[in-house]
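Here the complex is missing one protein chain, while the rest keep their positions.
Showing chain A:
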Amino acid sequence: MEHGSYSDPSKATFSFVDEDHTFANSVRFSLNQDPRVSFCGYSIPHPSDNRVNIRIQTTGDPAREVLIDACQDLMVMCQHVRGTFDKAVSDFKKGKTRKGKKDMDVE
């Protein structure tokens, strides 16, 4: 849900239900890395309320689009992390079996 104004789309607060620090803090990171963002932050209004508010102010671009871009960036990062991790694990497994074989040869 977006709380903003029609006249100035560059400032807005977004309210997400069923999200917490996990999502808000990582998206705040990727928003902060975007040069178009002049301010961003998040708050959880009440700990027993399953809701997080993310505030975005930009240098002119619509806040909504900047947030979408930030999510997209975060997604690409995650995909890269997953790819790199899977490769590292399979390399590790391969290296281990190879080492195991070598040990056997020595014996």
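The definition used in the following text is that a residue touches a chain if its C-beta (ideal position, glycine included) is under 8 Å from a C-beta of that chain, and two chains touch if they have at least 3 such contacts; residues count from 1.
Definition applied: contacts and distances are computed from a predicted model.
Participant: Which name from "Polyglutamylase complex subunit TTLL1", "Ras-related protein Rab-8A", "Ribosomal RNA-processing protein 41" or "DNA-directed RNA polymerases I and III subunit RPAC1" does UniProt give the chain that's left off?
Facilitator: Missing chain, UniProt protein name: "DNA-directed RNA polymerases I and III subunit RPAC1".
Participant: Which of A:Thr13, A:Ser26 or A:Asn53 touches the chain that is not shown?
Facilitator: Within the whole complex, the residue contacting the unshown chain is A:Ser26.
Participant: Which parts of chain A are in contact with the chain that was left out?
Facilitator: Residues 2, 14, 16, 19, 21-23, 25-30, 32-35, 37, 64, 67-68, 71-82, 84-89, 91-93, 96 of chain A touch the chain absent from view.
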